[in-house]
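Of the protein chains in this complex, all but one are displayed in their positions.
Moving on to chain A:
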Amino acid sequence: MTKKKSKILPRRSMPMQDPAARVGNFNEVANGYSLELAQEEARRCLQCKTPTCQDGCPVEVDCKRFIRELAEGQVEQAFRTIKETNSLPAVCGRVCPQENQCEGRCKLRPTGQPVAIGRLERYVADAFYAGTACEATVGREDCPMIREDLRVAAIGSGPASLTLAGYLAAQGVKVEVFEALHLPGGVLSYGIPEFRLPKSIVRTEVETLKEQGVEFHMNWVGGKTMTVGDLFDQGFKAVFLGLGAGLPRFMKLPGENLIGVFSANEYLTRVNLMGGYRFPDYDTPVFPGRKVTVIGGGNVAMDAARTALRLGAEEVRIVYRRTQEEMPARLEELEHALEEGVQLEILACPVAFQGDEGGRLTSMRVQKMCLGEPDESGRCRPMPVEDEAYDLETDLAIIAVGSGPNQILLNATPNLGLNSRGYIEVDQETLETNMPMVFAGGDIVTGAATVVEAMGAGRQAGKEISRRLLKQG
């Protein structure tokens, strides 16, 4: 082991925008590898006889193979390999929590320097320019003609539905995607900021799907503009529900409706989906905060905090009940946030928001916490430290403590079977709901999870739907 270790070169770092500069803009933070860096990194891969990296990937990308192909300079072949199972590598390479997935299972992980699989995946996706839409979607050039008689509806346009659409289009099945908002992409468009995932990437993916014959209908609210039943009446043979978990959770604290207290979803939607960072050239206003507090420790909290910095906040604090180690955010996002000057207020739990006579937020009352015994989730349970509460001055508080299932379609479809947490219940194998030929996947089934898991679900449902439709002929 020690011998082997000594031969291993350090993980190649990716060129980044300088922290001091990047807090002044919304451009992408990580600039990506050059071909040279990518190949150097790819050559670090041990090409293990029994690789474990692939097991860590929810869509089972054949990491070993594409990395070898890249190391040999066959970018096109590497692209095809990735595309066999992953329809959105440019997205995944940027946003997957690789440390818990592919890289977390890499044989080099114990050295603290796993192969940078995500960055390599990103490199390949960015570098290869597919000649046809079919090739861009599935990495092949033999997609059959679309059969207009086999129509499938996907409600919601997040990664789950986009993946389903790409998969089915490649099988020759016609997909129409219906989205309530005015832009497709789900969280990729309204939640994850431009500096982490440029919107042009999402646009390109959608354009490619359109070329593949997928139709997009925007401003179309399932359960309102039409019901699931209406879609079957119109001749759709199957319906996929990729509704996401966008219902913002509040904390039910005194003062939570003061001016200056926002859900992260509202804050990020105003900035990302609505382009509020370009106000007043764009119409949607964003609340300006001088001293900002963000509550939560996940990706959503990191995104909100880093966005607030870019919008000119003097001070941004993340308030979290546990410690830095327990934060569920992607490692890289936490590191980037700290580099950019975001401060951490750990072992702290908000108990009230306080305001002035005009109803504007002025401070947040915070309870000091300590860590107790581990709970069911295996994480230490935060417990209040008696008589230790204090005030944090703040004029903008952003709540990022989790989300629930999007409600509109569920309310309009009372027959749909839900689990005890309010998410859609599905057959684990087929992803079919209790309503025949109605399938569901992504966050609306699992609760808030990851982009790649939502994609995995879209692919799984796509397989099942095409199997049933094409068998029927």
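Some observations on this one:
Definition applied: a contact is a pair of C-beta atoms (placed from the backbone, for glycine too) under 8 Å apart; a residue touches a chain by one contact, two chains touch by 3 or more; residues count from 1.
By our rule, contacts and distances are computed from a predicted model.
Between the listed names "3-isopropylmalate dehydratase small subunit", "Oxidoreductase FAD/NAD(P)-binding domain protein", "Homoserine O-succinyltransferase" or "Acyl carrier protein", the UniProt record for the complex's undisplayed chain reads "Oxidoreductase FAD/NAD(P)-binding domain protein".
Residue A:280 is the one among A:10, A:112 or A:280 that touches the chain missing from this view. Contact with the omitted chain, checked across A:161, A:367 or A:406, is made by A:406.
One chain is missing from the display, and on chain A it is touched by residues 180-182, 190, 217-221, 224-226, 246-248, 250, 252, 256-257, 259, 262-263, 265-266, 269-270, 274-275, 278-288, 358-359, 406-408, 411.
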